[in-house]
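Next up is a structure, given as structure tokens.
Left out: one protein chain. Kept in place: all the others.
Which chain is which? They are A and B, in the order written, and residues in each are numbered from 1.
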Amino acid sequence: MKKKIVSTMLICAMGAMCLAGCRSTSDDAAATASTTAADAATTTAAAETTDAAATTADTAASEASTEATGTGVAKDDLKVGVIYVGDENEGYTEAHMKGIADMKQELGLSDDQVIEKTNIPESEECYDAAVDLANQGCQIVIANSFGHESYMLQAATEYPDVQFCHATGYQAASSGLSNFHNFFTKIYEARYVSGVVAGLKLNEMIDDGTITEDTAKMGYVGAYPYAEVISGFTSFYLGAKSVCPSVTMEVQYTNSWADLDAENQVATKLIQDGCVLISQHADTTGAPTACEAAGVPCVGYNVDMTSVAPNTALTSATNNWGPLFTEMVQDVIDGTQIPADLSIGYAEDGVAITPLNEKVCAEGTQDKVDEVIAAIKDGSLHVFDTSTFTVGGESLEDAIADGSLKDTLGDSYDAFAANVSDGYYHESETQSAPSFAIIIDGITSVQSN
Amino acid sequence: MPDSNNAIELKGVTKRFGSVVANDDVSLSLKKGEILSILGENGSGKTTLMNMLSGIYFPDEGEIFVNGQEVTIRSPKDAYNLHIGMIHQHFKLINVLTAAQNIILGLPGPQRLDMKSVDEKIDELTKKYGFELDPEEKIYNMSVSQKQTVEIVKVLYRGADILILDEPTAVLTPQETERLFEVLRNMKNSGKSIIIITHKLNEVLEISDRVAVLRKGCYVGTVETKRASVESLTEMMVGQKVTLNIDRPDPVNPKPRILVKNLTVRNREGLLALDNVSFDAKSGEILGIAGISGSGQKELLEAIAGLQPIEDGQILYTDPKDNIEDLTKKSAQEIYQMQIRLSFVPEDRLGMGLVGSMGMPGNMMVRSYRNGKGPMTDRKTPADLSKRIVERLDVVTPSIDTPVRNLSGGNVQKVLVGREIASSPVVLMVAYPVRGLDINSSYQIYELLNEQKKKGTAVLCVGEDLDVLLALCDRILVLADGKVTGIVDARTATKEQIGQLMTAGASKKQEA
Partner (left out) sequence: MKKKKVIHMVRRTGISTAKAWSIRIIAVLLALLVCAFVIVGITGANPIAVYGGIIDGAVGTSSRTWITIRECVFLLIVAAGLTPAFKMRFWNLGAEGQILMGGLATAAVMIYLGPMLQDWLLWIIIIVVSMLSGLVWGLLPAIFKAYFNTNESLFTLMMNYVAMQIIDVAIVFWENPKGSNSVGVINQVGKEGWFPSMFGQQYLFNVILTAITMILVFSYMRYSKHGYELRVVGESYNTARYAGINVKKVIIRTMCLSSAIAGLAGAMIVAGSSHTISVSTGGGRGFTAIIVAWMSQFNPYAMIIVSLFLVFMQRGSIQIATDYGLNNNASDIITGIILFFLIGCEFFVNYRLEVTTIDEEEAKA
């Protein structure tokens, strides 16, 4: 992100010097820069919010319908405002735009009923945009970047009759505002499934004799050491481990949400370290490109990677925002209270994996995948099942009981501990943003800087 | 019909720059194998006219014939193709290259340069016309006259038959001028046609066959040199009879004002600019300072004005009450704070003396902006002073607020001199006070200097025209290569005597 600002500044400077410059494009730079901070979600505030929002997202939804307040909005009068941090050229926002389009089709809204503002940076411009959309008569305003939250919150205070929905945030429950909401998908479910695909591939490689059980080591290109990333790679690892018990994983970070070169380099480094399969939580095609070059199988994120890695890409975990948007907008039409936190997974079609690349995937993968998805849907399989992993050699329950996680988790310890019950960690239930922020056994996490 | 005996013929050539007409309907001709002088005051359009022949400017109107054929000269390349070569007043050479490299620069040629055959061809040319030139010498090692030689050989090498020289003698010593004229005569004899732009009448009479005179952009006429005299040519140039006598009153009660002792100054490059210079300047007299340009005149005046670091020596100032102040190593700011009324009209008027983008009041403030208490400037007094100067010195300006860089050279100088004498200076230093000025303005400046002299000011005047210095000054100090080679009484000295002193240091250097 800095590169772009730097180049923008240079261009501006040169332009200004020869008096032939054009308007600074730093807006775009800022927009792109902030995109990257978008997915960042943390566990810190969970502690404060536990009591306030002790209900799960699902139950909150059902409760909400009973306390339906308003009269609703006639569908023809409805106006939806959307604030994107990027535009269609940027994968994260592109997925949201697709979700909005799905919602529009699902509900039968016309084009002029949805006002979309692209490239809104995480600054007062977001507040400006939110107020502007409210002024234009939107009954619901949706923003998609993490850094938008405080500006959305500010606008929500000033426009109590308008619903403000914010992706990836965490402050809704604690804000005390009935018109401010957070939402996120249960992407960890899809990552678990993609992990299963990876595990089956590892088994195939062990059977071939390409690797041994002991060398079944995966690599993971992470963006930042934040809860969202940790939760993601843990679920991926658990998915792989469920079919290939001896697997281990090494994680390295790029410290950027989208940096093609860095992702490529980190992936290459991981392969040199002996990783035989790579996955990622970063937004570009850097890692799959490196894998394709090295002939190492890989699992992507957000988009189908077969275009850049036709011979190595297995599948990708993806978000499907359409159902979330549809649900929220439908609530506005019905006059139903939107829950403070909204999170959907496989059960509601909120997440998926891209079609398997038959050429690379192990035989029988599709059947196993279908089986796992069905189990997740019917609730018989919990991703963060505490019987499937250990922390520091002991079970998660024991670790919590003896307080050994207090140092790692700090302020968010209490909230974290409260999420552990019934033999599994209740990820994304109290709060839509992911919160599983500890490194479990079998994973080594290396801070690259 | 154009005459094919003419190397060049101009018909009704007009060139305008905005509202200024630089050349107005000029028609003149250069015969094959002659030397034609183009004579005119500064700003009369001589250089503009020649630039149109060499392809730098394009005429707005009129026709140009070369060897009887109408031509369109749109670039210097076109000019070369027509065998026209111009030697500009400011040389266009690359210092780090050799003479031969400069000469072939930009010429088409084989991939592999054969410098040996280039050198041979150059030697052939220099022998033919009597130049002295080593083709392998680097430009930065050359004297001004040698550089000029390179420029001339450069156009000859490119096959020029018609040569245009813009003020070729301005930078040369009398001896070097003589040598140049010899070469020009050789070229004429071998069939080249030559135009010399100049404003020095004596040289015109010496070298040329015919003289074409321009005045304020208009063509006045062409005369055979044999039938012309200094007086008749001056009259053609100025448009009226001019008395060329400069008044020289005798100094009254001269007292030393500036005493310079063993002054040594190094310039920015660390070279010795002034070497052990000692002299005094007295009240009520004009001390002329003569020398080939770059002999240390600039550094001398700037050292006194506090603008040049001094390596060694002393500068003492005696005020009208006979108090002696030491100005050595005082900055201009400190001299100002000592309330010493030392005025200085520098050589670089717009680059040092004036602020080109400001109007007259802003330029008056260069000396007076600190006056008055408080952080704000007084804007009324400078405006009043500007009006007085406009009135007294006949400054031609649309308004006192017109940026001075838009004024003509003479008016710029009047603004500068007017400001400097407005503070009733005790010492007035002027460098090349009439450079670029027309004859009438020049005489106005001489009068102003004499006026100051009569008021008892000590005037130091650096000049380039020895005839003028001899007529105006009381004493003349001659600098050669940073050394004082003589201080002579201007009433008895001769031009030849000063010319010898001017080159004394230089010849010593060559011997060493």
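Please note the rule applied: a residue touches a chain if its C-beta (ideal position, glycine included) is under 8 Å from a C-beta of that chain, and two chains touch if they have at least 3 such contacts.
These numbers were taken from a predicted model, which means no experiment stands behind them.
From the set B:Met358, B:Ala422, B:Ile487 or B:Ala504, the residue in touch with the chain omitted from the display is B:Met358, counting the whole complex. In the complete assembly, the contact with the undisplayed chain comes from A:Tyr151, out of A:Tyr151, A:Tyr301 or A:Tyr346. Residues of chain B that touch the chain left out of the display are 16-20, 58, 60, 69-72, 74, 305, 307, 331-333, 335-337, 344, 346, 348, 351-358, 362, 365-367, 369-370, 375-377, 379.
Residues of chain A that touch the chain left out of view are 2, 5-6, 8-10, 12-13, 15-17, 19-31, 33-34, 36-37, 40-42, 44-45, 87-89, 115-119, 121-124, 128, 131-132, 135, 146-147, 149-151, 153-154, 170, 224, 226-227.
Keep this in mind: only the chains that are shown with their structure count from here on.
Taking each chain's centre as the mean of its C-alpha atoms, chain A lies 78 Å from chain B.
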